[in-house]
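Missing here is one protein chain; the remaining ones are kept as they sit in the complex.
Chain naming follows the written order as A and B, and within any one chain the residues start at number 1.
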């Protein structure tokens, strides 16, 4: 198990290094410079700015500096906000993103589990049909459309929640719902498929033959067996949340990473783009690692074979 | 039980072999696997309807260069006109909208000639929304289809090679996929689009490049399974070349996996196109795609909701239809019903 973990962590570091390198060289290929946004500068001004960003040094030197700094959590200075460190920029914005991201994930997954299992237990009834329609809608309606509709109808028209902005739990509700749609749909469909499979298995038939009630069968046997594999989709769900947050934060004017990322993309703020890229990738790697470990812990079959390694 | 039964005289004549009942008659005409799947798909009403909806949408979209030739012709005089269908007098389709608390005929107010009408209204530059949606749908579908095609070529090729070569090659190729999959795909797309800016081709590439890994994994798993099957082994020992074996034995067997995955990839690609266009790094003006149309429309959503509703509805219908069709195909190919 320890060996396995060590190997996984090694791969994680390798992956991050590769991503950092690729990002760096991609950015170097790109046409924009910090000067794009400040026209008409004198030659000496340009020189000062180049020095400030270390752009006057040879490429390999810039690369080494970049990697060394990145390891220390220093991603350079933002082009857009010329005196703000990228790490500071990210740090100041990570809070709101983390809050609505986590809330959206939890809400989506829990609702998804409920609908998915209900739909499997009541397979081929109207409950199943309705759940199916809802999850197909959740899968098909892009988050930005859903967010705009939520904002307009629940924020503007019914005035139930703040239309936009950041401050207090109330302001997180609509963005959370908007973000939850995609993990909800994915979870619901996944759990349904798993559960239908499990409900048709021999051990559920045996549980029935034991005289267990419907409730007992679902809670003691079906749920655990169909939820264990759910761990494997947490990674993709996290990606969905990151993607969603880029537009949802924008629509609801939430000062988070996603909103900043889109802004940085539009103004070619490369240091920030690189910083967020690394952040997102690192986060995903971490989620994948953790879900892998968790999977090993909760599934007895893997737990034991893990010991042998 | 022993009641007397009246029986005809010849009742106990033995029956010759020839006139015996033939129970081994084949009850249903035998069908190939694909025909069977097609049959099951047809029985799935939702999937079948979805398929037709997609065909109809595609027909409308791809004939739009003829039927709607001017998606980009702007006319400031006609800006932000509500939908008007001649002869229909239902609010929302009669060219009126509420302005300052009163319903105003916008066509009259803007001196639009009597003969001129826009079925789905116009946008802020006075371009026909109907024509733009047709055009945008075409662009979105094209991007979705081409991205999926590339994704298919890369993914299937990669998967087959990885499984077929095995050993170190497989290991390295799988590691590469693992690394690819631990980068959020949106990040890959954004980075790529920053390097190769604008235009339809870069978007297609960007989308294809992050979608192929799933296809590669599925193909690899399936190939590994097939590889150990006897007829493939036999072909191998008979000295058929790897390429030939792949074409003759693997691809047909992979077809169901590929078809199903393709159906899931197309809507994903359409979604990403819309997403990228929406955040402003996708399709560039004046070309329309469903994503840019929604982005344009949402600015005025409060006052001219139709400008976002229409493209959004078209996008949603396409996505829903593809997803239902994909579900249906999965069930049709795997009657035991779907695992992934």
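Keep this in mind: a contact is a pair of C-beta atoms (placed from the backbone, for glycine too) under 8 Å apart; a residue touches a chain by one contact, two chains touch by 3 or more.
Criterion: contacts and distances are computed from a predicted model.
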| item | value |
| --- | --- |
| UniProt protein name of the chain not shown, from "Sulfide-quinone oxidoreductase", "(2Fe-2S)-binding protein", "OppD protein" or "Xanthine dehydrogenase" | "OppD protein" |
| Chains in view touching the one left out | A, B |
| Touching the absent chain when the full complex is considered, from A:93, A:192 or A:221 | A:221 |
| Absent-chain contact - pick from A:27, A:173 or A:207 | A:207 |
| Residue among B:14, B:87 or B:239 touching the omitted chain | B:14 |
| Contacts of chain B with the absent chain, listed as residue ranges | 1-3, 5, 7-8, 10-15, 20-24, 27-28, 43 |
| Contact set of chain A toward the excluded chain (per top definition) | 201-203, 205-213, 216, 220-221, 224-225, 228, 299-301, 304 |
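Just so it is clear, only the chains that are shown with their structure count from here on.
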| item | value |
| --- | --- |
| Distance from the mean Cα position of chain B to that of chain A, given in whole angstrom | 25 |
| In the complex, chain B residues that touch chain A | 175, 178-179, 182-187, 190-192, 194-195, 267, 271, 274-275, 278-281, 294, 298, 301-302, 305, 308, 312, 315-316, 319-320, 323-324, 327, 337-340 |
| In the complex, chain A residues that touch chain B | 11-12, 14-15, 18-19, 23, 26-27, 29-30, 136-137, 139-142, 144-145, 148, 152, 156, 193, 196-197, 239, 242-243, 246-247, 250, 261-262, 265-266, 268, 273, 276-277, 280-281, 284-285, 288 |
